[in-house]
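A single protein chain has been removed from this complex, and every other one stays in its place.
Chain nomenclature is as follows: A and B, assigned in order of appearance, with residue numbering initiated at 1 for each chain independently.
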Amino acid sequence: MSTTVSANPSDARTGLTLALPALMLFTGVVVIPLAMTVLLSFHDWGQYKGIEPVFILKNWIEIVSDPYYAEMFWRTFRVAVLATLITAVFGVPEAYILNRMQGPWKGLFLLIIIGPLLISVVARTLGWALLFGGNNGLVNKLLMTSGLIASPLRFMFTETGMVIALAHAMMPFMVLAVWTALQRLDPQVENAALSLGAGSFTVIRRIVLPQIMPGVLSGAIIVFSLSASAFATPAIIGGRRLKVAATLAYDEFLNTLNWPLGAAVAVLLLIALVLIVVGSNALIERRYQEMFR
Amino acid sequence: MSRNGPAALVFHTLFVVFMVAPIVVVCWVAFTPEGFLSIPTTNFSLRWFKALANYPEFVHAFAVSLWLGALSSCVALLFAVPAALALSRYQFRGRDALSALFLSPLMIPHVVLGIAFLRFFTSAGIGGTFLALVIAHVVVVFPFALRLTLAAATGMDRSVEMAAISLGADGWTMFRRVTLPAILPGIVSGWMLAFIQSFDDLTMTIFLATPGTETLPVRMFLYIQDNIDPLVTSVSASVIAITMTVLILLDRCYGLDRVLTAKGGDAGR
Partner (left out) sequence: MSLLELDRVGKSFGPNTAVEEFSLAVTKGEFISFLGPSGCGKTTTLQMIAGFLDPSHGTIRLEGKDLVAMPPAKRGLGIVFQSYALFPHMTAAENVAFGLEMRKVPRDERDERVRKALALVGLAGYEGRHPRRMSGGQQQRVALARALVIRPSVLLLDEPLSNLDARLREDMQIELRQIQRNLGTTTILVTHDQIEAMSLSDRIVVMSKGKIEQIGTPQQVYEQPASAFVAQFLGKTNEFAAEVERTAGLARLVAGSWSAPAPAGATGTVTISVRPERISFGSSGLAGRITSRIFQGNHWLFQCDTECGPAIVIRQNDGQPQPDQGETVHLIWQDSDMSLRASVAA
């Protein structure tokens, strides 16, 4: 019999006391500032008068009615969806290959593939800027000498470039999520399918993929939400004109100085992401309920 | 376990090239002897690394980042260790809500956090100060510090603590002599991961940094906005080198995949 955690009131009090400092920190420095930001999005702002602490819907009406913002949000989500698809299409097979590797190679390549996660995103995006470089960037040179394209493609200041760089930045999350799901797989099950006469492609499609699907989907949710709120990559690759939600909010705050409007953009981004993430999590849990029980 | 076929290995090679290409190219360009962006083939030079000495704003930003990372990771752990013990040891109402709150900085986009902090610290009259940066970074790195500490605390055999108590130790002695040594690897890894997160953060910090308190990523980003030259590649190469060192340390002493997938509760050791 395992030791049972006692549930008496004095224990509960000790628990709460231990968690109290962190709770106070979070209330003071997360909950209150977020509430202030939501409030800020309802304030008025003028070029000369600055922020006026009134309660109006001006910023929200502007965001909803002006097609400029609609296009910007649409771009944010389009880029995020494409980046998510790319990470899934390439990250899932790579995680599978990685999982089949032997001993030290496995560890080495895992380090190489998920290590970039912790390397400065500015440095990584700078790398893409160098690779893309104008017309004679390395990528274009490579594609042209290999005969894949006849004339150079534009990567810098385009959505294509943004999607590629974002997919690169987010790839480790996908590989990690799928890798974790693969670790839970019983390797004997694959062998069982092989012994029953299934080809290796059938094994992957019918046996492996269905089992790791929850991992793929939870990886996709992480990648999507991080891509949709990414700042550094869109700012460096997209430049000043190709705006996404995060870069727009930044501009409103630090260039235009229209804080209430910037706050409204940020709050909308937060709400949209929370709805999408919570919604798809609930869907996944319902769909794969029996697998988690 | 069966081996990967040739097609799989080709795919794997291309994948690895894709993953390392931007990192390699940055480090490579950093060694150019030219005054402009170019990929050196025959001549390699350290001139752009030496040139860093003439740009005090990078050196200063680097110092700010180091201090900020070290300080905020320590402070975050001061809050995270008791919180992890509370979440792993005690049953109380609102426990799940509390852990969701503590992990929320992972869910909230950093842009939103940056904006919220900017608004809050400006109203509180400490906008643009180093103190504001530290508080903000403590919150942002807290989930990482908490998760690894929590994983260690949950994975620990509780009867070891009971043994200490039964031998006459009081709560504090038990923590100091038994619990702390047992969860120390988790705390150290948590500190390192928190440090890296703080050291690399751009999105949230850019809202709070002012010329005196610019961190290295902020300085680099603002520099790139103006122009991209070999100088910023040598800065990036240095940052990459530092991060890689911490990364390999982390991998050696805890296992990188475990550090990055650690969730409180299921990451027993």
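Rule of thumb we're sticking to: contacts are C-beta pairs under 8 Å (C-beta built on N, C-alpha and C of every residue); 3 or more make two chains touch, one makes a residue touch a chain.
If you're wondering where the values come from, they're calculated on a predicted model, not measured in any experiment.
Novice: Have a look at B:T173, B:T210, B:Q225 or B:T245 and name the one touching the chain we're not showing.
Specialist: B:T173
Novice: For chain B, which residues touch the unseen chain?
Specialist: These residues touch the chain not displayed: 157, 159-160, 162-170, 173, 177-178, 181-182.
One rule holds for everything that comes next: only the chains that are shown with their structure count from here on.
Novice: In their shared complex, at which residues does chain B touch chain A?
Specialist: 1-4, 8-9, 11-12, 15-16, 18-26, 29, 37, 39, 78-80, 82-83, 85-87, 89-93, 95, 98, 101-102, 104-105, 107-113, 115-120, 123, 135-136, 138-139, 142, 146, 158-159, 162, 193, 196, 199-200, 202-203, 206-207, 216-217, 220-221, 224-225, 228, 232-233, 236-237, 239-240, 243-244, 246-248, 251, 256-257, 260-261
Novice: Which chain A residues qualify as touching chain B in the complex?
Specialist: Residue list for chain A touching chain B: 3, 5, 7, 11-19, 21-23, 25-26, 29-34, 36-37, 40, 90, 93-94, 97-98, 100-102, 107, 109-131, 133, 138, 165, 168, 171-172, 176, 179-180, 187, 200, 225, 228-232, 235-236, 245-246, 249-250, 253-254, 259, 262-263, 266-267, 269-270, 273-274, 277.
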